[in-house]
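Right, one structure below, let's go through it.
Note that one protein chain of the assembly has been removed; the remaining protein chains are unaltered in position.
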Amino acid sequence: MRLFRWLLICVSLILAVILADLCRAQAAPRKPGELVWTIGYDPKTFDPAKVDDQESELVRYLTAGVLLRFNRLSQKVEPRLAESWGLSSDGRTVTFKLRPGLEFSDGSNLTANDVAWSIRRVLLKDTGAPVAEEFVSPGEVTVDSPDAGTVIVHLPKRVIGIGKVFDEIAIEPADRPSEGRVTAGPFVVAEYRRSQFVRLRANPHYAVADGAALPYASGIRLDVLENPEQEVRLFERGQYDFIAGIPPDYFELLKQKDPASVRDLGPSLNTEQMWFNQAPSAPIPAWEKSWFQSRGFRLAVSQAIHRADLARIAYLGHATPAYDFISPANEEWYDHQISAPHTDVAAAKATLARAGFRVNGVALQDSAGHLVKFSILTNSGNAARMKMATLIQQDLGALGMQVNVVALDFPALIERLMHTQDYEACLLGLENVDPDPNAMMNIWLSSSPNHQWDPSEKAPATSWEAEIDRAMDRQATTMSHAERKEAVDRVQQIVADEQPFIYLVYPNVLLAVSPHLKGVEPAVLEPTIAWNVEDLRLDGQR
Amino acid sequence: MKINRSIAALLFGLALIASAVVLAPGASYSRQERDATFAAASRQHMAGTDELGRDRLVRVSAAFLLSLAGAIMASALTTAAAAGVGTLAAFGPASVGWLAMLVCDVFLALPWLFLLMMVRSALPLTTSPANSAAITFLVLAALGWPACARAVYRGALHLKSAEWMLHARASGLRSAQIVRHAIPNFFPLLLPQFLVCIPAFVIAEANLGALGLGVGEPLPSWGGMLLELDNSAMLMQTRWVYFPVALLIVVLLLLDAIAVEVE
Partner (left out) sequence: MSDETLLRVNLEAAYPGKSILRDVRFELQRGEILGLAGTSGAGKSTLVLSLLGLLPWRGGRVSGEVELDGENLLALNERRLRELRGCKVALIPQSPMTALNSAISLQSHFVEAWKAHEDSGRAALDRRMQDLLAEVQLPSDRGFLRRRPSQISVGQAQRVLIALALLHRPQLIVADEPTSALDPVTQAQIVDLLRRLNRRHGTALLYVSHDLVSVLRLCDRVAILDSGAIVECLPVDALHKASHESTRALLETLPVPLDVLLSFRNSAAPEPLHLVIAE
């Protein structure tokens, strides 16, 4: 009977899936005192100088001994291997005084020589360290170690937020780079099984804190797992100690079962935004370009979008409506005075009418009679973006705009954004790791290839883009913090007025934390929970 | 093989009900009632609403009609193409047959999912949801014929060595006469192919939709609805999310049962 065969196939498939799930859902056994959580993919490298991806960066954060650490909670730079540090008045000389009696994890002494060697290694072109770029011209930086406890770094030009740069430079034994096996940080890499886990063990010679033998945990296992479904299940069984960045629907699921196990820290530094393609060379009709280059058009779109609905429906309430590229979580730089267009459909219609658009029946037309019809591109596989796009589709439909939502796989999307520029509008997110707006230079400078709405402009296409360029330059060169703040505020206001990016929401930082995990002080900045990894410990541990 | 009329009637009845639901005054598969997301079943929304507050019953009905119509058309195309290629391969010179089957094998070996993604990303972005749905099914048809053609080829080879053909030649019939009389013999060969392809395409579209390819928003598709089942968090919200799957299984079983073997 064919019918039975069908059913048989269905049933056996389901069984196979369940079985496969059960097999995979076996995490490795936990060692005593070991913390366990997951990483989404295999770290690309364990060499701290070559880190370029998020998971490698996490391993570096957990293992590397650094001169200075950027405190993710207070958002201040704190000395670590350095006992103290100072910046000369011209901002071009950084002097570090090392703590006395520092040792690497193998027991050997850590001296200024090792520090100077590690910094020079990062600066060397051959190393190819991504962090070198933060020195602006790394080739001209020189490093001296006048005595065993002092290191002096000479910069050719002042670098904004130079202290934070040293948060990313691991100090390694001179001439003995070990890919994290010998470190001066809280942990060292002990074992790596491809696509299974990375195991770290505590550094017995870690002596940064005074008194207490830190870290508390005897080790860490980072399981490679990218399936949120399984991650949540294993978390519930106590196999994982926390989940950083849990999707909103799973957050709700866990919340229903145990409200104490989840935390919503409010808006993250990340933004979700949409923008229109304003590139003059884009292979789209000229009249569409003129819409997209029209401030009124962009403003009307921004006014028509119900951001509260996006946050409530697409993120189940775990996002915050966004009108600015700087998140309110970024207290130092967020401009509370900014005046941004808010949701107002009537105002949006008026704005469109002023810009020469008119409604014919239910459809919107431009002054030349072209139907206003365009597509919003987003990446496939991101449920929240897809929902936002569909909601926006209806919001803009209320203005008479006919919107297509197209989901493409990431490579195809990037191809269109970066190379062919064959798209009309795009909805994507931006992850901000660094709260300092200087890190967003590459987005705001009109000459940058990452200036998404019109990349790599030869000269600023509009006066407001020219003004953004000037303001960004000013914040990067001025010595005065107040002037920097003023320049960044100005950029925020221009962006709110011109809407080159139409900001939609700040996704909230969502965490799940086991009640057995102690010492948790979650921060909005990455790594949200592991930032104070020295203090994390399981119940019953000292 | 012939059509089981009562099951065909049942399926047709389902299609009629679905059409009535979709065409009912006030019904809309895309209207978002944003204050009533994941609503429970009520008089207004008989199967509740989805995560964007859209009527689930209307969406499932529309998806059912779209998938069925698309799959039937794609299946007809595939079967026609397969009939052409399979017959040509079987009755043409041996080299043509060899070549045609080689092409089939190459097609079968193609990473079709990758191909579909390429086609999808090469489409103009302004392609309307309806057109993209049509193109999706066309592409499915274009990729589906080789398996079908192989079956037709085997059947046609069998036919080629059939006793009646030899007897027809022995009676001095012209080749044209023989071919003309061979055609009705293909129907029992093609009908099962046609009927088998329909559920296959329905499933293929559902798979594509589950990957975010396939039919574009706000047009509902079975695949898009199956996406809802992807996470257990969603399943907690309402049992109605199982409704599209349940209907899909019923329709697949009906489609499967519609072709019954005689004897």
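Here are some notes:
Per-chain numbering from 1; labels A and B assigned in written order.
One rule holds in what follows: a contact is a pair of C-beta atoms (placed from the backbone, for glycine too) under 8 Å apart; a residue touches a chain by one contact, two chains touch by 3 or more.
Source: prediction; values computed, not measured.
Partner chains of the missing chain, restricted to those shown and counted over the full complex, are B. Annotation: of B:A9, B:L23, B:A162 or B:A246, B:A162 touches the absent chain (contact as defined above).
The residue from B:A36, B:L88, B:I135 or B:L173 that touches the chain not shown here is B:L173. Remark: the residues of subunit B touching the chain excluded from display are 161-164, 166-174, 177, 181, 184-185, 187.
In the analysis below, only the chains that are shown with their structure count from here on.
Rounded to whole angstrom, the centroid-to-centroid distance between subunit A and subunit B, based on C-alpha atoms, equals 42 Å.
Against subunit B, in their complex, subunit A makes its touches with residues 2-3, 6, 10, 228-229, 232, 247, 249-250, 252-253, 256, 306, 309, 312-313, 373-375, 377, 380-381, 383, 386-387, 389-391, 393-394, 404-409, 412, 415-416, 422-424.
The part of subunit B that touches subunit A in the complex is made up of residues 30-32, 34, 37, 51-53, 117, 120-121, 125-129, 211-213, 216-218, 227, 231-234, 236, 249, 252-253, 256-257.
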